[in-house]
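Every protein chain but one is kept in place in this view of the complex.
In this document, chain identifiers A and B correspond to the written order of the chains, with residue numbering beginning at 1 in each.
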Amino acid sequence: MQQISEYNRRRIRMGIWFSAPAVIVLLTVLAYPILASWVLSFLRVYFAGQGLSFRFYGLTNYTELLTNQLFREALLRSIYFTLVEVIVVTFLALIVALLLNHPLGRHAFFRVVLLVPWALAPVANAVLWKWIYNANYGILNQALIGLGIIDRNIIWLGSPVLALNMILLADIWKAVPFIALLLLAGLQNIPSHLYKAARLDGANAWQQFQHVTLPGLKTTLIISIVLQSIWALKVFDLIYVLTKGSPADSTVLLNYLSWRVTFSNLDVGYGAAIANVLFVLMFILSLVYIRALRPRKTKEKVG
Amino acid sequence: MISYKHQLSRFFVRMGLAIFTCVALGPVIWAVVTSLLPLTALTSRPPDLNPLNMTLENYGLVLDSSRGLFSGLINSFIIATFTSAVGLVIGSMAAYALARLNMPGSSLILMMILATQMFPGIVIAIPLFLVMSRMGIVDTHFALILVYLSFTLPIVIWILKAFFESVPMELERAAAVDGAQPLQTFQHIVLPISLPPLFATGVFVFIEAWNEFFFAIILTRINVKTAPIAIAEFSGQYQTLYGQMLASAVLASIPVVFLAIIFRRFILEGFVEGAIKA
Partner (left out) sequence: MDKNRTFNRVSRRDFLKLAGAGAASLAAGNLLAACAQRASGPVKLNVLVPAAPDPAPPGVAKFSEEAFAKWKTDNNVEVVYEAPPWPQLHDKMAANLAAGQYVHDIMYNCGWGPEFAGYLVDFVKDLPKELIDDLPASSFSTVTWDGKRLGVVFTLSLLTLFYNQEHLANAGITDPPKNWDELKGMAKQLTGGGRYGWVLNYGAPEGIGGVASYWMCFLQQAGGKLYGEDGMPAFNNEAGVDALQVMVDLMESTDPGSISYVGINDATNVFSAGQATMMMNWPFMWKPANDPATSKVVGKVGSALLPAGPAGTASIDGTDAYTIAKLSPNPDKARQLIEFYLDKEVQKRQVLDTGWLPIRLSVLNDPEVQAAAPNAVVILEQAKNPYDSFVTPDYNAVTTAIGSELQKALAGSESAADAIKNASDQVTEIVKKRGS
């Protein structure tokens, strides 16, 4: 008995040592800024000279954003953006992962291809898509006109609904590689004897997918969906380069709004309030996902 | 009948792979083409894609040392490598602790770690800059490595924890019976099996650290220009030199792709090993 509990104690101590470096890094770098952001949201911040000056502001920043029409619209747009992106990216990434897992797709060439959109720096990616979407010279318009699908240039970034969705498209293109890689790694981790057993039971490809692949991918899928939601809510570079929120603020999403208010209007308190709302949104979202899809088995102990 | 279905499915797979390759590479190829043409060719309607117009002048202008692309690449390489290496080491350790080493309050810690990821980075830029400025480490590699570690560790930990949890307990039990300490179990049993997710997250951290833009702008001045900053130099108020910008983007992306090619054996082996393992 004594031996077991000592072993356990040693394991716990080991656990603390193991996780200490990571936790220390996170705390030292992020603790102050995140706390500062929370505190700032309750203050009115002035750029008055000698750093920043503050005045206690209570909940005014929050009541302001609740009554602000632009904030409400940005919130709805962010939700729409995230929803669509998560669904489309997960779907596409799953297909890509399945393709790359197939014997025909096992070549290293495809894995390198997978990395290429990802390797492009976001600022370059944004400029590239801006160039592709350019109303007059963009390759998208030229190609579509050349193929006879449209007969005059479409101003991709000129109309509210279209602009938002073109940004969505560019972000999806950039996001699929990592999720596909993740899902691929997850696919590789599914023991092949499960497939053999299913085949012996007479399951066809679709049934194998349903009963072996999907359950085996469950954790990876959850992680992918949560991460993708967080990243979709944080989208910034694309908006900054492609539209700067135009036309008429129709591509202003929450993170971009937070930046604009903080850095462009220098209303740091209000910007912090928006960021905090975004944070709470992501937090709740993740909790919902994780709780709803938590694997039921309890953790086993070794020894 | 089986062979017909088989052939049909192979056809669809081939089609899928072809479409995937085109969609993934299409925009990038267009970037390369744009970087090889002068602006006047690109602003003709339809664009003048005549190969005779192709020129390396954009690349020449970009590699001109005053633009700092070379030093940008070197800085990015240093920062990305350190971030990736350190991130994998301490991240995998923390992930193992949370997965296996019965830590008190581990799910709370995990939630907190993930919560740091959820903070929209933009807003913490000012307090973060304040701290780094007081510490006097603005415009150093160290500052960026630290910041990027804090951005990527949560994901590394989260992903690796999930994989470590899926490692069959029998293996670890067997090692414990043989008298292995948790550290040794981790090092010799668990890690080697986890090569696919290790490489996936390692590559992820490298790319994120390589490509990060906003904090690189805020936290650097002159000495530590990274590759994305060098790329952004071509987008001013009065001019966006598309050709040169995309040339620098292509150049800046080559190292990452190069690394992927170098490590493809590891990535491939890891996958194959994963399939055979069970």
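Going forward, a contact is a pair of C-beta atoms (placed from the backbone, for glycine too) under 8 Å apart; a residue touches a chain by one contact, two chains touch by 3 or more.
Everything numeric here is computed off the predicted structure, so don't read it as measured data.
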{"item": "Sole residue of B:L101, B:I145, B:V205 or B:V257 that reaches the chain not shown, by the stated touch rule", "value": "B:I145"}
{"item": "Residue in contact with the excluded chain [from B:A24, B:L69 or B:A125]", "value": "B:A125"}
{"item": "Touching residue (missing chain; options B:P51, B:G105, B:G136 or B:G179)", "value": "B:G136"}
{"item": "Residues from chain B at the interface with the omitted partner, ascending", "value": "38-40, 43-45, 78, 82, 85-86, 89, 125-126, 129-130, 133-134, 136-137, 139-142, 145, 187-188, 191-192, 195, 217-218, 221-223, 229, 232-240, 273"}
{"item": "Chain not shown, touching residues in chain A", "value": "44, 47-52, 133-137, 153, 155-159, 163, 242-249, 260, 262-268"}
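Following the convention adopted for this analysis, only the chains that are shown with their structure count from here on.
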{"item": "Whole-Å gap separating chain A and chain B, where each centre is the average of the chain's CA atoms", "value": "14"}
{"item": "Residues of chain B defined as touching chain A within the complex", "value": "9-10, 13-14, 16-17, 20-21, 23-25, 27-28, 30-31, 34, 42-43, 45-47, 90-91, 93-94, 96-98, 100-104, 106, 109, 111, 113-124, 126-128, 131, 146-147, 149-150, 153-155, 157-159, 162-163, 165-166, 169, 172-173, 176, 181-183, 186, 196-197, 200, 203-204, 207, 210-211, 213-214, 227-228, 231-232, 235, 240, 242, 245-246, 248-249, 252-253, 256-257, 260-261, 264-265, 267-268, 270-271, 274-275, 277-278"}
{"item": "Residue ranges of chain A touching chain B (in the complex, touch as defined)", "value": "8, 10-12, 14-16, 18-19, 21-23, 25-26, 28-30, 32-34, 36-37, 40, 95-96, 99, 102, 104-106, 108, 110-124, 127-129, 131-132, 136-137, 139, 142, 146, 173, 177-178, 181-182, 184-185, 188-189, 191-193, 205, 219-220, 223, 226-227, 230, 233-234, 236-237, 241, 254-255, 258-259, 262-263, 268, 271-272, 274-275, 278-279, 282-283, 286-287, 299-303"}
